[in-house]
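Here the complex is missing a single protein chain, while all its other protein chains stay put.
Labels for the chains are A and B, by order of writing; each one numbers its residues from 1.
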Amino acid sequence: MMEAERDAEGFSLSLTDISFEGMLHISTVRSPVARGRIRSVTPPRLPAGYRLILPSDIPGKNHILSFGAEVPILAAERASYRGEPVALVVGANPLVAAELARSTVVDCEEEEAVLSWESFSSEQVLSKRIAVMGDPDLAFSIAEETIEGTYRSGASEHLYSEPQGSVASFDYDKLGVWCATQWPYHVRDSVAIALGCKNEEVVVRPTRLGVHMDGKLWYPSLLSCHAAIAAYLVRKPSRIFLTREEDFLYSPKRARSSITLRAALDSTGRISAVDARVAVNVGAYGPLAEETLSQICLAAPGAYACPNLRVEGYAVTTNDPPMGAFGGLGASQAFFAAEATAALLAQESGEDPIDWKSRNVLRKGSLLITGEALKDEPPYEAIALRLAAASDFHRKYACYELVRKRRSGRADGPLRGIGFAFAYQGAGSFLTGDSPNSYTVEVSLEKDLTITIRTSAAACKPSVRAIWKRTAALLLDIPIDSVAVAPPDTDKAPNSGPVTLSRGVTVVNRLVEKACENIQKRRFRDPLPLTAKSVYRVPKPIRWENGRVEGSLFETASWGGAIVEVELDPWTLEPIPLSVWICVDGGLIVSRSHAESALRSGSADAIGLCVRERLDIASGAVTEEDYLSYGLMSPADLPPIHVELCETEKRPKSKGIGELPFDTIPPAFLAAVSQAAGTPFRELPVRPEDLSVVAEEA
Amino acid sequence: MRASEVYFPDSLPALLDLVRRMPDAVIYSGGTEILRGQSEPYARLPPEVISICGLSELRQVALTERFVEIGACVTIAEILELRENAVPELFALALRGIGTPALRSLATIGGNLASTSRFMDAWPALACLDALVELRDASGSRWVNVNRLAGSDGAPDFPAGNILVRLRLPLDRWDLVVLRKVGTRDYPSKDTAVFALATKAEKGILSEFRLAFAGQIALRLREIESKFIGRRLPLESKQRSAFAEEYHEAAADLSPRLRLQFGTLVDGVLDLLSR
Partner (left out) sequence: MTISFILNGEDVSLNARSYDRLADALREHFGLLGVKADCRRGVCGKCLILLDGRLAPSCLLPVFRVRGREVITIEGFSQTDEFADIMKGFAEAGLETCGFCDSGKILATAALLERQARPSAREILEEMASVPCRCTDPETMVKGVQAAAELKARRHYRRASQ
């Protein structure tokens, strides 16, 4: 089998550095229109050694399956978004191939693009979710107070460590595929479908993944199909590697959402009803439509107890590029709306938000949207008290409220605000659609008393692999240096599902545990080497039927809260984050330093989303101007980020915590900015046009 | 891809001679402005390029009690590393907002000022400080106020055929300096601009008031500024409103977003002076 260079641990290098002799380069011919019928694809005169690949050249099926959606590998008859791959040019010089691709004329009968998604036609609905609990209409009719608002989350760019791409090369009877992917087996199966061959004839060798922000769940499979098809046709190693600009312009972004939330309070000040209407723009094909919509709808009530609930959600397809996951599957967008609503309710009641939420937050026994009762008591007080003490929240909130109510202009002094948000991250949430019914991890105890862990999820962060190694070392009483994680190549590692939703720390780590326990039982009676396979059967997915949600919302959850303090710049009125406090109860924390570090870097990203990261995609395509303007927040502009971990469970389990900064910091920031500005904002980042309201009031 | 002719003059007279002979040649200093907007593998350059970063005559720094002189090819990073108070605070604030430390190691002050497509970060601060630049061409050298690098229509107006040799900054004391960059920080888009303000007051009376705002076009309104001089602080409400109206009217040619942000900044200044 052809081999590319590997690092000391045996993992493939980054895709950028993989090169084979005689390798050819692929460039993509793209649709110039967002919607239309493709009449013809006409290349310029191709020099010797260059060829055009059309949909008709695909030996197998011309689609990949992505979580219930079929995404064309190359658009054949119709274009569904601007930039959609229509053909490929492959040849020896990447720059020549790129120029030939650019010069290829894609003649389309353009139709009016469908870009509207907050109001939409029934043909646009890819997925619908409706759930009703109790009698929300009655509750609203007798409510003491109601409030309503529409909260929007914009598209965001993943800015992962490395642009996307793939290399494919035939070696005798097998095809090797190198790419950075969160799900090697999805790549393998997609390529096999595209080539019309057996899964086992394709071997995926995942390259270094780095930071992915969930942008490499399914898209690498599409590019790997391009590389594989080219390699199949030209019989040479073939490489497709998007430039950063191309990746920015054409790869999937976070799905935009609009959540209209109406909440009712009863005479005791408790939430008596919530009505949520959710629209998610999943773009063309909607590869993660079902999952994203489900996650947002399930989290729509936030972390609050609510006896009467209606959630109505729609995943809407448009002629925008396909949109999808970003640091989770959308729950953060739901928490944004729920927490913003809670902040307003608390403000109107005149109560401190921490106290207001204490009265309304989920408790042990509270009914969840699935109709089940919450099994464990959320550690609300533990988290809220710690945060309040660390940040001096109560005093500051009261002080800033006073200023907000009495202020006559910005000449009165700095405009400040402080906000608090509370949310959960469900563990044991699973992707449905293409997920296998079970996940497998293998552990071997070798004759030389070294341990090898095999899992396709090994493409994750080194710190997560370190957790597995520690688990194995402790259970089998073997030095940690004698524990190795095998590279996640699909001919060596079993299918453990995608690297996402903190599964490495939860599901995979538990599987490592079970496998090691099995070996431990056998090791002194059976000869070495010993291998144990640990299988996890995926529970039945949540079902949305007849207006009800059936299933388990989560097996366990980690809980988190965040407080953000901001000040409006005295000159530009732009919000400047002054400080962030985040407290998380993540169950069993194997490495505190790694958990704290991960929360800090996640919080830095979350603040960046609040202050500067946003794509509008107004005209159905990401533009070059977007690319040149988009960027991460400078580390020098970040506020101090204070992280605390608390452990409240008697028998804690490992849980994921990576999404909690995204669930809590944006709504806390929004509440703080709204208080500082004296006007409720409903989306982030706050635009200059929105801030002009503050200037006018002043 | 057509290669450019690249010239490496080893002296200022040699540079001037090249410029005279090839008036369409592009002066390549740090090169950040030329290459930053390009993302293709090859660097797209004009047919003739004159690389000047090695010229020692353009890399001198001289500091006196009253002013500092900085050669055009001194990098932004090198200026920021001069000793404390070597350059006026307003200028230092402007330079710190340029790119990242790595970019500032390449970008030169000459390249920043001699841009013909738009005003870069340094201009508004230098305009407020009434900095001078030495320009040289075939006929000789002259000192020009930085404000004259903006045409009457507000567009950049760097004189063709001239080399920017050095910058001279007066080291005056100011009571209040404000520098803010609005719009996208990393990339100078149409909605990116820099706001600079410098004021002095003596015994509660404004003795100096300078305000500049520049992105694709520059706003420096001396006729409005002159009306501030001699005013007693705090400004009266009527005066404040009159100034606000004048500035808002003058900003009519800015893009809607910049007009809004300029208005917010001006209102902030007037609020401060009215307290």
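Just so we're on the same page, contacts are C-beta pairs under 8 Å (C-beta built on N, C-alpha and C of every residue); 3 or more make two chains touch, one makes a residue touch a chain.
Note that the structure is predicted; figures quoted are calculated from it, not measured.
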Who touches the missing chain here, B:Ser4, B:Gln60, B:Ser141 or B:Ser207? B:Ser4
Touch with the missing chain holds, among A:Lys533, A:His594, A:Lys653 or A:Arg687, for A:His594
Given that one chain is not shown, which residue among A:Pro163, A:Pro307 or A:Pro652 touches it? A:Pro163
Identify the residues of chain A touching the omitted chain, counting contacts across the whole complex. 14, 16-17, 159-163, 208, 210-211, 213, 243-245, 461-463, 593-594, 597-598, 600-601, 604-605, 628, 631-632, 634-636, 638, 641
Tell me where the left-out chain touches chain B, residue by residue. 1, 3-6, 8, 28, 31-32, 35-45, 49, 51, 53-54, 77, 81, 99-103, 105-106, 186-187
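Criterion: only the chains that are shown with their structure count from here on.
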Between chain A and chain B, what's the gap in Å when you average each chain's C-alpha atoms? 42
Flag every residue of chain B that touches chain A in the complex, lowest number first. 1, 37, 39, 41-42, 100, 178, 180, 182, 184-187, 189, 195, 257, 260-261, 263-265, 267-269, 271-272, 274-275
Sites on chain A touched by chain B in the complex: 94-95, 243-245, 409-411, 569-573, 625, 627-629, 631, 634, 688-689, 691-692, 695, 698
